[in-house]
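Some notes on the structure that comes next.
Excluded from the complex is one protein chain; the other protein chains are retained at their positions.
Now for subunit A:
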Amino acid sequence: MNYFDTSLEELHQKLVSKEMTVTELVKDTLDQIESDQKELNAYVTVDRDGALAQAKAIDEKGINADNLWAGIPVAVKDNIVTKDLKTTAASKMLENFTPIYDANVVEKLKANDVVIIGKTNMDEFAMGGSTETSFFGATKNPWDHTKVPGGSSGGSATTVSAGEVLASLGSDTGGSIRQPASFTGIVGVKPTYGRVSRYGLIAFGSSLDQIGPLTRSVRDNAALLNIIAGKDDRDMTSSDQPVDNFAAKIGQDLTGMKVALPKEYLGEGIDADVKKSVLDAAEIFKKLGATVDEVSLPHSKYGVAAYYIIGSSEASSNLQRFDGIRYGYRAEDVKSLEDVYVKTRSEGFGDEVKRRIMLGTYSLSAGFFDAYFKKAAQVRTLLINDFKEIFKEHDFIIGPTAPTPAFKLGAETADPTTMYMNDILTIPLNLAGLPAMSLPAGFSDGMPIGLQIIAKPFDEETMYQAGSAFEDATDFHKEVPGQGGQN
């Protein structure tokens, strides 16, 4: 089966009315995933036994008619730990690592009877924008199998885009949910920093990382964020801002709302078709009753530089724990403790992870801290102030998610700095901690283009309101990839 011709509500009704059991749904889902896996490689681990056991338990106790997600299979990115289910972060370092606890978001999925179907492929330790740095091989874009799905949450995006599941969880440190959502024609949300607990997310850049949902529709996305958001005492940065209903404003019209369109987001390096899609989107928002003003984010062009210092510095610190002692890979034929550290890390990490560790170590090292880490943190303040200025007058911001549609597999792997520039439009929101969504807004040569909608901190309700209004007014989200990646 695939999920193209069905909706969350429809499946829920079938499960409630017992027209279909959870076990049947999960079996069909697993069969489809396993038949696609060799070609798409969206998963590191497909958990057939675990998912069927969970399905059986839910069938036995019955479906809660008030819980839309009860019995629905969802995929989880492989840097989110799952008790007794291998979690690798797509690294040789954790190739055989089996966590002994569930991440907060996984606890919440299970408590809501959501079936964890498997663990999705990603760039190693979430470092990359194409899912090509995975130790387990690249994931392919369902729209064209010669192209990347984006990254780092490429597996989570591909499995939803290919219709294998209705929803997945990803993580976003610099665009890792939104950019793959854009490349694969689905909806991806990075919530406000602190909205979702990071407890059990394998840390990359701790001041930037957020877990969020990838779905086929804006409504499903809000419904999944409702489940996973909220204060958790085990992540001291998780916010105690109340979580009501992120879908509360969906359906309310946009009359009188003020939309900002930053001129830097349509400047140099932005593909012509991408630019056109965003300008068309601005016209649609006007038709929906909003006003659209050109604004400026003068420091946004420094976002990538600030991000690579801050994110890499935090990563170099977070990844010190991978030392070959307590868990994970340990190099063989080691004579001394120093040998254990150096050989383990040199053999266990891939090149991109090493580059980030190196840049971070350099930025934090004696004599360079002020010139790099502190400087980047100051630029971060200026960027945050740019956004504050815009939000004094505007309700939300629109722009492209990525400068281009999906590129060819292998096209950018040789040149790290070219790859880094893919995130130029998504990174500023991680630095500022703002909620942002990518949703389908056009096509270029048959490949999807994503529109980004950015809201004030903790104002996900407005982001979903704007996103669903746009979705209802357009047909881009109705397109699905063809068989065999022919679009």
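The definition used in the following text is that contacts are C-beta pairs under 8 Å (C-beta built on N, C-alpha and C of every residue); 3 or more make two chains touch, one makes a residue touch a chain; residues count from 1.
We take it that contacts and distances are computed from a predicted model.
Hidden from the displayed complex is a chain whose UniProt protein name, among "Ion-translocating oxidoreductase complex subunit C", "Type-4 uracil-DNA glycosylase", "Aspartyl/glutamyl-tRNA(Asn/Gln) amidotransferase subunit C" or "Sugar ABC transporter permease", is "Aspartyl/glutamyl-tRNA(Asn/Gln) amidotransferase subunit C". Listed residues A:22, A:55, A:201 or A:379: the one in touch with the omitted chain is A:379.
For the chain missing from the display, the contacting residue among A:143, A:183, A:199 or A:341 is A:341, taking the whole complex into account. Among A:304, A:425 or A:439, only A:304 touches the chain that is left out of the view. Of the candidate positions A:79, A:277 or A:316, contact with the unshown chain belongs to A:316. Annotation: of A:21, A:207, A:291 or A:474, A:207 touches the absent chain (contact as defined above). Contact between subunit A and the unshown chain involves residues 97-98, 100, 193-194, 207, 233, 236-241, 299, 302, 304-306, 308-309, 316, 320, 323-330, 334-337, 339-343, 345-346, 349, 354-355, 357-359, 361-363, 365, 372, 374-382, 384, 415-417, 420, 431-433, 457.
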